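Removed from the display is one protein chain of the complex; every other protein chain stays in position.
What follows is chain A.
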Amino acid sequence: MKLITSNFIKCPIKKCDSSLDSYPLSYQNCQLVIKQQDFNANFIKSMLNRLDWDALLRVAKELGNTLLPLNKPALENSDQEEDKEDDEENLNENDLKLLKDLHNLLLETNIIEGEMICRSCNHKFYIKGSIPNLLLPPHLVD
């Protein structure tokens, strides 16, 4: 499971829908692996708006990374027209570095083994072979 997914996934149990604690899940005993992937600057840029930075900080801390900045980083020249599809060349050095770092953090960092725990219902979901298992036992299906 890529780290970016941890920023979006929540507890699938219906009772937890209304609870604020069902997101983000708490991560324990995780093993991480770096897997190369193609870099798509536009995608990271659009994801930057959508990221919940606090949740990312929290998950990163649980995984042992406390080096992330406390506030969500922003691009220096983010006031460009939105519909302009800019390539990597159009970005300045700092922005490119930021996007590459985020790419490395969000898309190339994989959790291959571990446990995810819902803070609301304390149900434990296992990640095995990099696939999280979100199947629910019959008594939790509503």
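Miscellaneous remarks
In the analysis below, contacts are C-beta pairs under 8 Å (C-beta built on N, C-alpha and C of every residue); 3 or more make two chains touch, one makes a residue touch a chain; residues count from 1.
What we mean here is this: contacts and distances are computed from a predicted model.
The UniProt record for the undisplayed chain lists the protein name "S-adenosyl-L-methionine-dependent methyltransferase", from the options "GPI-anchor transamidase", "S-adenosyl-L-methionine-dependent methyltransferase", "Exportin-4" or "NatC N(Alpha)-terminal acetyltransferase, Mak10 subunit". Between the chain not shown and the residues A:Asn40, A:Asn65 or A:Asn104, the one that touches is A:Asn40. Check A:Ser19, A:Asn65 or A:Ser130 against the missing chain and you find that the one touching it is A:Ser130. Residues touching the missing chain, restricted to chain A, are 1-2, 4-5, 8-12, 14, 23, 37-38, 40, 42-43, 45-47, 50, 52, 85, 107, 129-136, 138, 141 (touch as defined at the top).
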